[in-house]
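Here it is, the structure in full.
Apart from one protein chain that is not included, each protein chain of the complex appears where it belongs.
Presenting chain A:
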Amino acid sequence: MSEVAESPVPMPAKRRVAQLVMLALAVLIIMGAYANVGLAMTGEVPVGMLTYGLSLGGLMLAAYLVLAKFAPWADPLILPLVTLVNGLGLVMIYRLSVSDSNLPSAKLASPSSQLLWTFIGIVLFSLTLIFLRDHRVLQRLTYTAGAVGLFLLVSPLIPFLGQEINGARIWIGIPGLGQLQPAEFAKLALVIFFAGYLVAKRDVLALAGRRLLFIDLPRARDLGPVLIIWGVSLGILVMQKDLGSSLLLFGTFIAMLYVATQRVSWVIIGILLFAGGAILAGTIFEHVHQRFVVFLNPEDPELFRAVGGSEQLMQGLFAMGSGGILGTGLGQGHPELIPLAFSDFIFSATGEEIGLTGLMALLMIYALLVERGLRASLAARDPFSKLLAGGLSFILAWQVFIIVGGVTNLIPLTGLVTPFMSQGGSALLANWILIALLVRMSDTARRPPPQAIQNEGLTQVFQR
(Lines give C-alpha, C1' and ligand atoms only; values in the text may rest on other atoms or scores of the structure.)
Protein backbone atom coordinates (compact mmCIF):
# COMPACT_ATOMS: atom_id res chain seq x y z
CA MET A 1 0.00 0.00 0.00
CA SER A 2 1.57 3.19 -1.12
CA GLU A 3 0.80 6.31 0.80
CA VAL A 4 2.50 8.58 -1.66
CA ALA A 5 0.90 9.46 -4.96
CA GLU A 6 2.25 7.25 -7.65
CA SER A 7 4.15 9.06 -10.30
CA PRO A 8 4.01 9.82 -13.05
CA VAL A 9 0.35 10.78 -12.90
CA PRO A 10 -1.36 13.16 -15.29
CA MET A 11 -1.69 16.49 -13.61
CA PRO A 12 -5.29 17.45 -12.87
CA ALA A 13 -6.54 20.63 -14.41
CA LYS A 14 -8.23 23.32 -12.35
CA ARG A 15 -11.34 23.45 -14.57
CA ARG A 16 -12.53 26.64 -12.87
CA VAL A 17 -14.45 27.91 -15.91
CA ALA A 18 -16.26 24.61 -16.30
CA GLN A 19 -17.25 24.84 -12.66
CA LEU A 20 -18.62 28.36 -13.11
CA VAL A 21 -20.68 27.27 -16.11
CA MET A 22 -22.06 24.27 -14.22
CA LEU A 23 -22.89 26.44 -11.21
CA ALA A 24 -24.72 28.91 -13.42
CA LEU A 25 -26.61 26.01 -15.00
CA ALA A 26 -27.56 24.64 -11.59
CA VAL A 27 -28.90 28.03 -10.50
CA LEU A 28 -30.78 28.40 -13.79
CA ILE A 29 -32.37 24.97 -13.42
CA ILE A 30 -33.52 25.87 -9.91
CA MET A 31 -34.96 29.19 -11.08
CA GLY A 32 -36.74 27.37 -13.88
CA ALA A 33 -38.18 24.93 -11.36
CA TYR A 34 -39.40 27.84 -9.21
CA ALA A 35 -41.09 29.39 -12.20
CA ASN A 36 -42.58 26.02 -13.08
CA VAL A 37 -44.14 25.64 -9.63
CA GLY A 38 -45.55 29.15 -9.73
CA LEU A 39 -47.00 28.81 -13.21
CA ALA A 40 -48.55 25.45 -12.42
CA MET A 41 -50.07 26.45 -9.10
CA THR A 42 -51.05 30.10 -9.42
CA GLY A 43 -50.71 30.74 -13.12
CA GLU A 44 -47.96 33.29 -12.68
CA VAL A 45 -44.24 33.40 -12.08
CA PRO A 46 -43.74 33.65 -8.31
CA VAL A 47 -42.88 37.15 -7.14
CA GLY A 48 -39.93 35.91 -5.13
CA MET A 49 -38.34 33.99 -7.97
CA LEU A 50 -36.03 36.74 -9.10
CA THR A 51 -34.94 37.63 -5.57
CA TYR A 52 -34.54 33.97 -4.70
CA GLY A 53 -32.72 33.27 -7.90
CA LEU A 54 -30.49 36.33 -7.75
CA SER A 55 -29.59 35.87 -4.12
CA LEU A 56 -28.92 32.16 -4.62
CA GLY A 57 -26.91 33.00 -7.72
CA GLY A 58 -25.04 35.75 -5.88
CA LEU A 59 -24.28 33.48 -3.00
CA MET A 60 -23.08 30.74 -5.29
CA LEU A 61 -20.87 33.25 -7.06
CA ALA A 62 -19.40 34.22 -3.68
CA ALA A 63 -18.86 30.58 -2.80
CA TYR A 64 -17.25 30.08 -6.19
CA LEU A 65 -14.88 33.00 -5.65
CA VAL A 66 -13.92 31.74 -2.20
CA LEU A 67 -13.33 28.34 -3.70
CA ALA A 68 -11.29 29.73 -6.57
CA LYS A 69 -9.12 31.68 -4.15
CA PHE A 70 -8.74 29.22 -1.30
CA ALA A 71 -9.12 25.84 -2.96
CA PRO A 72 -8.36 26.37 -6.64
CA TRP A 73 -7.54 22.73 -7.33
CA ALA A 74 -10.72 21.41 -5.79
CA ASP A 75 -12.93 19.00 -7.73
CA PRO A 76 -15.06 21.25 -9.96
CA LEU A 77 -18.12 19.01 -9.87
CA ILE A 78 -18.87 18.93 -6.15
CA LEU A 79 -20.22 22.44 -5.59
CA PRO A 80 -22.58 22.50 -8.63
CA LEU A 81 -23.99 19.09 -7.68
CA VAL A 82 -24.71 20.18 -4.11
CA THR A 83 -26.21 23.45 -5.34
CA LEU A 84 -28.59 21.56 -7.58
CA VAL A 85 -29.80 19.21 -4.86
CA ASN A 86 -30.07 21.98 -2.27
CA GLY A 87 -32.02 24.09 -4.76
CA LEU A 88 -34.38 21.26 -5.63
CA GLY A 89 -35.09 20.82 -1.93
CA LEU A 90 -35.86 24.54 -1.65
CA VAL A 91 -38.23 24.34 -4.61
CA MET A 92 -40.06 21.35 -3.13
CA ILE A 93 -40.45 23.04 0.25
CA TYR A 94 -41.67 26.21 -1.44
CA ARG A 95 -44.05 24.14 -3.54
CA LEU A 96 -45.47 22.41 -0.45
CA SER A 97 -45.93 25.70 1.37
CA VAL A 98 -48.04 27.18 -1.42
CA SER A 99 -50.28 24.15 -1.82
CA ASP A 100 -53.77 25.01 -0.80
CA SER A 101 -54.34 22.68 2.08
CA ASN A 102 -54.54 22.57 5.83
CA LEU A 103 -52.51 19.40 5.99
CA PRO A 104 -49.37 19.55 8.17
CA SER A 105 -47.10 19.09 5.18
CA ALA A 106 -48.40 22.32 3.69
CA LYS A 107 -48.59 24.22 6.98
CA LEU A 108 -45.17 23.28 8.31
CA ALA A 109 -43.20 23.73 5.10
CA SER A 110 -41.16 26.88 5.57
CA PRO A 111 -39.26 27.93 2.45
CA SER A 112 -38.03 31.22 3.89
CA SER A 113 -36.32 29.66 6.89
CA GLN A 114 -34.88 26.92 4.68
CA LEU A 115 -33.50 29.59 2.37
CA LEU A 116 -31.99 31.37 5.36
CA TRP A 117 -30.38 28.12 6.51
CA THR A 118 -29.06 27.59 3.01
CA PHE A 119 -27.43 31.02 3.14
CA ILE A 120 -25.88 30.26 6.52
CA GLY A 121 -24.79 26.86 5.19
CA ILE A 122 -22.97 28.42 2.27
CA VAL A 123 -21.40 30.99 4.58
CA LEU A 124 -20.17 28.17 6.82
CA PHE A 125 -18.89 26.36 3.74
CA SER A 126 -16.89 29.43 2.75
CA LEU A 127 -15.63 30.08 6.28
CA THR A 128 -14.49 26.46 6.58
CA LEU A 129 -12.52 26.80 3.35
CA ILE A 130 -11.05 30.14 4.41
CA PHE A 131 -10.00 29.12 7.89
CA LEU A 132 -9.17 25.48 7.41
CA ARG A 133 -6.26 25.74 5.01
CA ASP A 134 -4.95 22.32 5.89
CA HIS A 135 -7.41 19.70 7.05
CA ARG A 136 -4.61 17.66 8.58
CA VAL A 137 -4.80 19.86 11.69
CA LEU A 138 -7.95 17.90 12.41
CA GLN A 139 -5.84 14.84 12.99
CA ARG A 140 -4.38 16.56 16.02
CA LEU A 141 -7.89 17.09 17.33
CA THR A 142 -8.79 13.37 17.18
CA TYR A 143 -9.76 12.90 20.80
CA THR A 144 -11.17 16.41 21.13
CA ALA A 145 -13.43 15.63 18.20
CA GLY A 146 -14.42 12.36 19.84
CA ALA A 147 -15.30 14.09 23.08
CA VAL A 148 -17.22 16.88 21.29
CA GLY A 149 -19.07 14.29 19.23
CA LEU A 150 -20.14 12.32 22.27
CA PHE A 151 -21.14 15.47 24.11
CA LEU A 152 -23.25 16.63 21.18
CA LEU A 153 -24.91 13.22 21.02
CA VAL A 154 -25.96 13.24 24.64
CA SER A 155 -26.62 16.99 24.86
CA PRO A 156 -30.37 16.66 24.21
CA LEU A 157 -30.59 14.59 27.38
CA ILE A 158 -29.27 17.47 29.47
CA PRO A 159 -32.12 19.12 31.37
CA PHE A 160 -33.12 22.66 30.26
CA LEU A 161 -30.95 22.39 27.15
CA GLY A 162 -32.60 19.42 25.48
CA GLN A 163 -36.11 19.42 24.08
CA GLU A 164 -38.44 16.67 23.06
CA ILE A 165 -40.29 17.15 19.77
CA ASN A 166 -42.57 14.52 18.25
CA GLY A 167 -41.54 11.95 20.82
CA ALA A 168 -37.82 12.04 20.08
CA ARG A 169 -35.47 13.84 22.42
CA ILE A 170 -32.91 14.82 19.83
CA TRP A 171 -33.16 18.61 19.91
CA ILE A 172 -31.55 21.37 21.88
CA GLY A 173 -32.95 24.86 22.14
CA ILE A 174 -30.64 27.73 21.31
CA PRO A 175 -32.01 31.08 22.46
CA GLY A 176 -32.77 33.31 19.51
CA LEU A 177 -32.04 30.61 16.92
CA GLY A 178 -34.61 27.97 17.61
CA GLN A 179 -33.88 24.30 17.77
CA LEU A 180 -30.88 22.42 16.54
CA GLN A 181 -30.25 18.73 16.21
CA PRO A 182 -26.76 18.32 17.67
CA ALA A 183 -26.56 14.75 16.35
CA GLU A 184 -26.10 16.15 12.84
CA PHE A 185 -22.92 17.90 13.93
CA ALA A 186 -21.90 14.97 16.11
CA LYS A 187 -21.71 12.83 12.97
CA LEU A 188 -19.04 15.13 11.54
CA ALA A 189 -17.06 15.19 14.78
CA LEU A 190 -17.27 11.42 15.10
CA VAL A 191 -16.10 10.79 11.54
CA ILE A 192 -13.10 13.00 12.28
CA PHE A 193 -12.51 11.03 15.46
CA PHE A 194 -12.85 7.67 13.68
CA ALA A 195 -10.37 8.77 11.02
CA GLY A 196 -7.79 9.95 13.52
CA TYR A 197 -8.26 7.01 15.86
CA LEU A 198 -8.20 4.35 13.15
CA VAL A 199 -5.09 5.79 11.54
CA ALA A 200 -3.35 5.51 14.88
CA LYS A 201 -4.59 2.04 15.73
CA ARG A 202 -5.00 0.37 12.41
CA ASP A 203 -1.87 -1.74 12.59
CA VAL A 204 -3.00 -3.25 15.84
CA LEU A 205 -6.54 -3.71 14.58
CA ALA A 206 -5.29 -5.37 11.44
CA LEU A 207 -3.33 -8.00 13.34
CA ALA A 208 -4.93 -11.35 12.79
CA GLY A 209 -5.75 -13.71 15.56
CA ARG A 210 -7.27 -17.04 14.76
CA ARG A 211 -8.35 -18.18 11.37
CA LEU A 212 -11.86 -19.53 11.23
CA LEU A 213 -13.00 -21.06 7.93
CA PHE A 214 -11.94 -18.41 5.43
CA ILE A 215 -11.87 -15.47 7.75
CA ASP A 216 -8.98 -14.16 9.76
CA LEU A 217 -10.56 -13.14 13.02
CA PRO A 218 -9.05 -10.13 14.76
CA ARG A 219 -7.63 -10.51 18.23
CA ALA A 220 -10.30 -10.51 20.86
CA ARG A 221 -8.68 -7.68 22.79
CA ASP A 222 -8.97 -5.39 19.77
CA LEU A 223 -12.74 -5.77 19.76
CA GLY A 224 -12.89 -3.10 22.47
CA PRO A 225 -13.35 0.02 20.32
CA VAL A 226 -15.91 -1.73 18.13
CA LEU A 227 -17.91 -2.78 21.15
CA ILE A 228 -17.77 0.76 22.52
CA ILE A 229 -19.16 2.26 19.31
CA TRP A 230 -21.76 -0.49 19.21
CA GLY A 231 -22.73 0.37 22.74
CA VAL A 232 -22.93 4.08 21.97
CA SER A 233 -25.10 3.39 18.91
CA LEU A 234 -27.47 1.23 20.89
CA GLY A 235 -27.47 3.89 23.59
CA ILE A 236 -28.70 6.46 21.07
CA LEU A 237 -31.36 4.04 19.95
CA VAL A 238 -32.55 3.34 23.48
CA MET A 239 -32.40 6.77 24.99
CA GLN A 240 -33.35 8.92 22.03
CA LYS A 241 -35.39 6.42 20.03
CA ASP A 242 -33.34 7.45 17.02
CA LEU A 243 -33.04 4.32 14.93
CA GLY A 244 -31.68 6.17 11.90
CA SER A 245 -28.74 7.93 13.59
CA SER A 246 -27.76 4.74 15.34
CA LEU A 247 -27.67 2.77 12.10
CA LEU A 248 -25.89 5.62 10.33
CA LEU A 249 -23.13 5.93 12.90
CA PHE A 250 -22.46 2.25 13.28
CA GLY A 251 -22.40 1.55 9.56
CA THR A 252 -19.99 4.40 8.93
CA PHE A 253 -17.67 3.22 11.66
CA ILE A 254 -17.58 -0.31 10.27
CA ALA A 255 -16.89 0.96 6.76
CA MET A 256 -14.00 3.12 7.99
CA LEU A 257 -12.66 0.28 10.09
CA TYR A 258 -12.64 -1.88 6.98
CA VAL A 259 -10.83 0.75 4.93
CA ALA A 260 -8.25 1.23 7.68
CA THR A 261 -7.58 -2.46 8.28
CA GLN A 262 -8.58 -4.10 4.98
CA ARG A 263 -10.09 -6.90 7.00
CA VAL A 264 -13.43 -8.31 5.88
CA SER A 265 -13.79 -9.98 9.26
CA TRP A 266 -14.56 -6.59 10.81
CA VAL A 267 -17.42 -6.09 8.41
CA ILE A 268 -18.83 -9.51 9.21
CA ILE A 269 -18.46 -8.98 12.94
CA GLY A 270 -20.09 -5.56 12.53
CA ILE A 271 -23.05 -6.94 10.64
CA LEU A 272 -23.49 -9.73 13.17
CA LEU A 273 -23.27 -7.29 16.07
CA PHE A 274 -25.73 -4.94 14.48
CA ALA A 275 -28.14 -7.71 13.58
CA GLY A 276 -27.95 -8.96 17.16
CA GLY A 277 -28.56 -5.46 18.48
CA ALA A 278 -31.43 -4.91 16.09
CA ILE A 279 -33.12 -8.19 17.01
CA LEU A 280 -32.68 -7.37 20.66
CA ALA A 281 -34.13 -3.88 20.15
CA GLY A 282 -36.93 -5.34 18.08
CA THR A 283 -37.98 -7.68 20.86
CA ILE A 284 -37.67 -5.10 23.61
CA PHE A 285 -38.93 -1.91 21.97
CA GLU A 286 -42.37 -1.76 20.49
CA HIS A 287 -41.58 1.08 18.08
CA VAL A 288 -38.64 -0.80 16.54
CA HIS A 289 -40.74 -3.94 16.20
CA GLN A 290 -43.55 -1.92 14.61
CA ARG A 291 -41.19 -0.50 11.96
CA PHE A 292 -40.18 -4.00 10.99
CA VAL A 293 -43.75 -5.27 10.81
CA VAL A 294 -44.70 -2.32 8.63
CA PHE A 295 -41.71 -2.96 6.39
CA LEU A 296 -42.79 -6.54 5.75
CA ASN A 297 -46.40 -5.81 4.93
CA PRO A 298 -47.14 -2.14 4.38
CA GLU A 299 -50.31 -2.70 2.38
CA ASP A 300 -52.10 -4.52 5.19
CA PRO A 301 -55.33 -2.58 5.84
CA GLU A 302 -55.06 -3.21 9.59
CA LEU A 303 -51.55 -1.76 9.70
CA PHE A 304 -52.63 1.08 7.46
CA ARG A 305 -55.20 2.20 9.99
CA ALA A 306 -53.08 1.56 13.08
CA VAL A 307 -51.57 4.49 14.95
CA GLY A 308 -47.92 4.66 13.96
CA GLY A 309 -48.74 2.11 11.27
CA SER A 310 -48.00 2.08 7.60
CA GLU A 311 -50.15 4.99 6.46
CA GLN A 312 -47.31 7.46 6.25
CA LEU A 313 -45.16 5.03 4.27
CA MET A 314 -48.02 4.08 1.97
CA GLN A 315 -48.86 7.73 1.33
CA GLY A 316 -45.29 8.15 0.13
CA LEU A 317 -45.61 5.09 -2.11
CA PHE A 318 -48.97 6.28 -3.46
CA ALA A 319 -47.33 9.57 -4.33
CA MET A 320 -44.52 7.85 -6.20
CA GLY A 321 -46.92 5.52 -7.96
CA SER A 322 -49.11 8.43 -9.01
CA GLY A 323 -46.07 10.22 -10.36
CA GLY A 324 -45.16 7.25 -12.51
CA ILE A 325 -42.45 7.46 -15.10
CA LEU A 326 -42.67 11.12 -16.07
CA GLY A 327 -44.19 12.59 -12.91
CA THR A 328 -47.14 14.93 -12.64
CA GLY A 329 -44.96 17.99 -13.19
CA LEU A 330 -43.88 20.39 -10.47
CA GLY A 331 -46.86 21.90 -8.72
CA GLN A 332 -49.34 19.54 -10.30
CA GLY A 333 -49.39 16.60 -7.92
CA HIS A 334 -50.60 16.28 -4.37
CA PRO A 335 -47.41 15.70 -2.35
CA GLU A 336 -48.98 17.60 0.56
CA LEU A 337 -50.99 14.44 1.23
CA ILE A 338 -47.84 12.71 2.50
CA PRO A 339 -47.19 13.32 6.18
CA LEU A 340 -43.73 14.87 6.64
CA ALA A 341 -43.43 15.54 2.90
CA PHE A 342 -41.11 18.45 3.70
CA SER A 343 -38.64 16.39 5.77
CA ASP A 344 -38.36 12.60 5.96
CA PHE A 345 -40.53 12.03 2.89
CA ILE A 346 -39.24 14.77 0.62
CA PHE A 347 -37.87 12.11 -1.71
CA SER A 348 -41.34 10.62 -2.23
CA ALA A 349 -42.85 14.08 -2.64
CA THR A 350 -40.26 14.94 -5.27
CA GLY A 351 -40.84 11.60 -6.95
CA GLU A 352 -44.52 12.34 -7.42
CA GLU A 353 -43.82 15.52 -9.32
CA ILE A 354 -40.65 14.78 -11.28
CA GLY A 355 -41.35 11.08 -11.70
CA LEU A 356 -39.04 8.14 -12.14
CA THR A 357 -37.06 10.12 -14.68
CA GLY A 358 -36.35 12.90 -12.21
CA LEU A 359 -35.58 10.57 -9.33
CA MET A 360 -33.08 8.63 -11.41
CA ALA A 361 -31.34 11.91 -12.17
CA LEU A 362 -31.46 12.88 -8.50
CA LEU A 363 -30.01 9.56 -7.36
CA MET A 364 -27.39 9.89 -10.06
CA ILE A 365 -26.41 13.31 -8.68
CA TYR A 366 -26.03 11.86 -5.20
CA ALA A 367 -24.04 8.93 -6.56
CA LEU A 368 -21.76 11.26 -8.51
CA LEU A 369 -21.25 13.40 -5.43
CA VAL A 370 -20.30 10.36 -3.36
CA GLU A 371 -17.99 8.96 -6.00
CA ARG A 372 -16.33 12.37 -6.39
CA GLY A 373 -15.67 12.36 -2.66
CA LEU A 374 -14.26 8.83 -2.83
CA ARG A 375 -12.10 9.92 -5.71
CA ALA A 376 -10.63 12.65 -3.53
CA SER A 377 -10.04 9.96 -0.94
CA LEU A 378 -8.26 7.72 -3.46
CA ALA A 379 -6.11 10.59 -4.62
CA ALA A 380 -5.24 11.76 -1.12
CA ARG A 381 -1.62 11.27 -0.14
CA ASP A 382 -1.80 10.53 3.58
CA PRO A 383 -3.84 7.88 5.39
CA PHE A 384 -5.71 10.36 7.60
CA SER A 385 -6.98 12.28 4.56
CA LYS A 386 -7.92 9.05 2.86
CA LEU A 387 -9.89 7.84 5.82
CA LEU A 388 -11.54 11.18 6.47
CA ALA A 389 -12.56 11.75 2.86
CA GLY A 390 -13.66 8.12 2.53
CA GLY A 391 -15.63 8.31 5.75
CA LEU A 392 -17.36 11.56 4.85
CA SER A 393 -18.27 10.24 1.39
CA PHE A 394 -19.52 7.00 2.81
CA ILE A 395 -21.65 8.65 5.48
CA LEU A 396 -23.30 10.69 2.73
CA ALA A 397 -24.04 7.62 0.61
CA TRP A 398 -25.11 5.57 3.61
CA GLN A 399 -27.46 8.32 4.75
CA VAL A 400 -29.10 8.57 1.31
CA PHE A 401 -29.40 4.78 1.24
CA ILE A 402 -31.03 4.55 4.67
CA ILE A 403 -33.59 7.30 4.16
CA VAL A 404 -34.39 6.71 0.49
CA GLY A 405 -34.40 2.95 1.03
CA GLY A 406 -36.72 3.55 3.99
CA VAL A 407 -39.30 5.68 2.22
CA THR A 408 -39.30 3.36 -0.79
CA ASN A 409 -39.71 0.30 1.44
CA LEU A 410 -36.44 -1.26 0.39
CA ILE A 411 -35.39 -1.42 4.05
CA PRO A 412 -37.34 -0.69 7.25
CA LEU A 413 -38.10 2.97 7.64
CA THR A 414 -35.96 4.99 10.02
CA GLY A 415 -36.20 8.71 10.43
CA LEU A 416 -33.32 10.55 8.80
CA VAL A 417 -32.95 13.64 6.70
CA THR A 418 -32.37 13.44 2.96
CA PRO A 419 -29.07 15.33 2.65
CA PHE A 420 -29.51 18.92 1.39
CA MET A 421 -33.20 18.42 0.63
CA SER A 422 -35.10 17.89 3.86
CA GLN A 423 -36.26 20.95 5.73
CA GLY A 424 -34.15 21.63 8.80
CA GLY A 425 -31.19 23.81 9.64
CA SER A 426 -28.87 21.51 11.54
CA ALA A 427 -28.54 18.89 8.87
CA LEU A 428 -28.12 21.48 6.15
CA LEU A 429 -25.36 23.31 8.03
CA ALA A 430 -23.55 20.11 8.96
CA ASN A 431 -23.73 18.81 5.41
CA TRP A 432 -22.42 22.06 3.95
CA ILE A 433 -19.46 21.79 6.33
CA LEU A 434 -19.02 18.19 5.25
CA ILE A 435 -18.87 19.34 1.64
CA ALA A 436 -16.36 22.04 2.57
CA LEU A 437 -14.13 19.34 4.09
CA LEU A 438 -14.44 17.19 0.97
CA VAL A 439 -13.65 20.17 -1.24
CA ARG A 440 -10.66 21.03 0.92
CA MET A 441 -9.34 17.47 0.67
CA SER A 442 -9.92 17.23 -3.06
CA ASP A 443 -8.01 20.47 -3.41
CA THR A 444 -5.09 19.07 -1.44
CA ALA A 445 -5.20 15.79 -3.32
CA ARG A 446 -5.31 17.34 -6.77
CA ARG A 447 -2.81 20.09 -6.08
CA PRO A 448 0.39 19.26 -7.94
CA PRO A 449 3.30 18.63 -5.62
CA PRO A 450 5.87 21.41 -5.53
CA GLN A 451 8.22 21.00 -8.46
CA ALA A 452 11.82 20.43 -7.66
CA ILE A 453 14.20 22.59 -9.59
CA GLN A 454 15.36 20.18 -12.19
CA ASN A 455 17.85 19.96 -14.87
CA GLU A 456 15.60 20.28 -17.85
CA GLY A 457 17.79 18.04 -19.83
CA LEU A 458 17.01 15.09 -17.62
CA THR A 459 13.26 14.95 -17.20
CA GLN A 460 10.42 16.13 -19.29
CA VAL A 461 7.82 17.50 -16.85
CA PHE A 462 4.32 17.29 -18.20
CA GLN A 463 2.29 20.29 -17.27
CA ARG A 464 -0.81 21.88 -18.64
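Descriptive notes on the structure:
Methods note: contacts are C-beta pairs under 8 Å (C-beta built on N, C-alpha and C of every residue); 3 or more make two chains touch, one makes a residue touch a chain; residues count from 1.
Going forward, contacts and distances are computed from a predicted model.
Per its UniProt entry, the chain excluded from the display bears the name "Peptidoglycan glycosyltransferase", taken from "Tripartite tricarboxylate transporter TctB family protein", "Peptidoglycan glycosyltransferase", "Multiple sugar transport system substrate-binding protein" or "Phosphoribosylformylglycinamidine synthase subunit PurQ".
Only one residue from A:258, A:345 or A:432 touches the chain missing from this view: A:258.
When you scan A:190, A:229, A:359 or A:421 for touch with the missing chain, the hit is A:359.
The hidden chain makes contact, of the residues A:28, A:116, A:165 or A:378, with A:378. For the chain missing from the display, the contacting residue among A:153, A:294, A:320 or A:346 is A:320, taking the whole complex into account. Listed by residue number, the positions of chain A touching the unshown chain are 1-3, 100-101, 255, 258-260, 262, 304, 314, 317-325, 333-334, 337, 351, 355-356, 359-360, 363-364, 366-367, 370-371, 374, 377-378, 383, 386-387, 390, 393-394, 397-398, 400-401, 404-405, 408-410.
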